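In this view, the complex is presented without one of its protein chains, the others remaining in place.
Chains here go by letter, A and B, matching the order in which they are written, and residues are numbered from 1 within each.
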Amino acid sequence: MTNILYGVFSLGGFALAAGIMLALATRLFHVEGDPLADKIDGLLPQTQCAKCGYPGCKPYSEAVARGEADVNQCVPGGERVMLQIADLMGVEPKPLAQEPEPPMLAFVREDECIGCTLCIKACPVDAILGAPKQYHTVIADYCTGCKLCVEPCPVDCIDMVLKPEVLEEWTWKSPETAHRPVRVGGHGHAAHPA
Amino acid sequence: MLRTLLERIGLSSGGFPGGIHPEQSKLTAGMPTRDCPLPPVLIVPMKQHIGEACVPLVETGQTVLRGQKIARGQGYVSAPVHAPTSGKVVKIEEHPVPHPSGLGRLSLFIEPDGRDAWDETLEPWPDYRQRDIGELRERVRICGLAGLGGAVFPTFIKLVRDQKHPIDTVILNGIECEPYLTNDHRLMLEQAEQIVAGLDVLMYMAGARHGIIAVEDNKPDAAACMREAAKRLGTAVAVHVLPTRYPQGGEKQLIQAITGREVPAGKLPMHIGILCQNVGTTKAVHDAVLLGRPLTERIVTVSGDAVPQPGNMNVRLGTPMRFVFAQHGLEAFEGLHVIHGGPLMGERLPSVDVPVIKSTNGMLAFSTDVMADAHRRADPCIRCGHCVEACPVHLVPNELASQCRQDQFDRAQGYGLFDCIECGCCSYVCPSNIPLVQYFRYAKGEVGKINRERIFADLSRQRSQARDERIAREKAERAAKRARVKAEAGAPEEGGEASSA
Partner (left out) sequence: MNMLISSPHLHSGDSVRATMITVMLALAPAVIVSVYLFGWLAVLIIASSVVGCMVLEWLSLRLMGRSTAAVGDGSAALTGLFLALILPPTTPWWMVLIGCFMAIVLTKQIYGGLGYNLFNPALAARVVLLISFPLQMTTWIVPMHVGNPVIDLYNLQDCLQVFFFGVQSLGHSIDAVSMASALGYVKTEWTRGVSVADALRGYGYNYLDAFLGREAGSLGETSALALLLGGIYLLARHTVTWHIPFSYLGTVVLLAAIFSTINPQHFAPPMFHLMAGGLMLCAFFMATDPVSSPVTPAGRLVFGTGCGILTWAIRSFGGYPEGAMFSVVLMNCTVPLIDHYFRPRIYGQGLPK
């Protein structure tokens, strides 16, 4: 009987001590919310596309940090960003809310543009140049492909085009994917036909 | 004999560690170099070196002379491009270049006029020892010289005279360790004196006391030729004959094999007092300085089991590969595998409608694709460690590849991802046929892509923040203006009231 009591008390004591230590640790090493939001913001691709349901990358990262938004809502970030956020937040990764699209650029068909400046106001990164009653044009180097300018255009003269592939940015595919038949229309480009 | 035996059981590896002994297959070693005729049109890409692309200096319709500078370099690490023959620029547009992606680059299309007339603006300097070193270096730069061994690093950059790091030894790389390739071998046999003269120019420019010509022992005739040429010209250089092993022709491996020293990470050979140049580049230095001729042609080995008449050819830069292959009797490419460079470090080309460029040391056509078949039946890694033994830079390729496969790029960098020279020894020896090099290339590319995306994200964040601030400011200004207008509108009213009262 005493043996059992010894066991109960020693194990119970250990459990209690561990609990107290854990409680103290949460207090002592408490992570402030704001640096976390900044860290998440640092992982996001900053397209400001609002596809996550928040008005931009910063608001989304704050929402994730507060625990309001899920980790899988950044569409252009794709799986890599989702995994990084999940890792940072210490939660299980989730399948993406939406399948990411290949990188795109906005392109204004200038002969149809009426110079209304609505797209300029919509662009979250000031990547469209132009003045009232003048043709507008997209600075390709700044465009994040967020598509926010397409909707406001009253004459539908903005196209989203695939970002052109350039030699300097071409990379080898992982043999994991390259040695299997190439997916058509998927993320990433097909191997060049012989 | 004893040495190879010891090497086999791993007790000795002279010079640099690791390496492999692939079948030599130097089919074209005994065939004299022929001149390639001029093609109907030459396609000259605006970048043929490591560094930044060039900008065209000529316009469509303009006539050019051979050796005329037709594109200027941008930035420091760059080499200008010259017209390979005299003729007319017919168009300037993007055209595929020799690259596995098959992607294109801005290129000048030149129609030869058949005169092949040189641009004589650069005067020959047979008296180069009377010239200023800076002047010579500028000559090497404007002649568009880049490492012709295949790396195409602009040559003039290596010729910096640095007080803190004086060059002691110039090593000429005549190793040519890639199977099939014999262009350097033929060059050493046919133009030995030009090479030795070029070495003398390099030694003078670098202020080096020692000159070494390194040749592998599978080319005893080339070694003898170089020795004789050095004796004839009275140049005090040593010819080192090294046991054949791949990748001895790698700059760092060659330096290690000859001097036993390593180039510290992030440094250049000049930091340990060594200048290393390929024999082809050295011959081009001779042409540039002594003859005043810019780089307009190079020797290309055309070989492989699918080429009916393999051989070496002196080809103008910009000649379409299809045209060169046709000179060797190969016209149908259906089912063939064409490789740009050697079989161990060269790249598979998706099309032969690309021009010969400064880095084209070989054009190989094979009827079977050994590696594609091998990779298709890849087995799991059995950790045999052959890749570790073969790696000349002491990586652990199997471990590294497994990290790359799992996209663990940070860990892979800790395991030396960027120290990999992509020599291919690991893939060559792997009994499981794992495409190790491709994993490393994939990971290197992804790391680059992640960095680019990071930079772009930072830029977008700044632009987005600037926009938010501007909108907030404008809002505040509007509000202030409205308040002011309101206040201004309110004041007269009050006055009015007062006056009416």
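As a working rule, contacts are C-beta pairs under 8 Å (C-beta built on N, C-alpha and C of every residue); 3 or more make two chains touch, one makes a residue touch a chain.
Not measured: the values here are computed from a predicted model.
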| item | value |
| --- | --- |
| Chain not shown: contacting residue from B:237, B:257, B:321 or B:371 | B:371 |
| Sole residue of B:31, B:396 or B:459 that reaches the chain not shown, by the stated touch rule | B:396 |
| Among B:379, B:458 or B:477, residue touching the chain not depicted | B:379 |
| Selected residue (touches chain absent from view) among B:112, B:174, B:310 or B:346 | B:346 |
| Contact set of subunit B toward the excluded chain (per top definition) | 8-11, 20, 22-23, 100, 179, 252, 256, 262-267, 337, 339, 341, 343-348, 366, 369-372, 374-375, 379-389, 392-396, 398-399, 415-416, 419, 422, 424-425, 427-433, 435, 437-438, 441 |
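To be clear about the criterion, only the chains that are shown with their structure count from here on.
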| item | value |
| --- | --- |
| Between subunit A and subunit B, centroid-to-centroid distance (C-alpha), Å | 36 |
| Contacting residues of subunit A [partner subunit B, same complex] | 41, 44-48, 56-58, 80, 124-127, 142, 144, 165-167, 169-176, 178-179, 192-194 |
| Residue numbers on subunit B that touch subunit A, as the complex places them | 97, 99-105, 350-351, 375-376, 378, 404-405, 407, 435, 438-439, 441-442, 444-446, 448-449, 452-453, 456-461, 463-464, 466-467 |
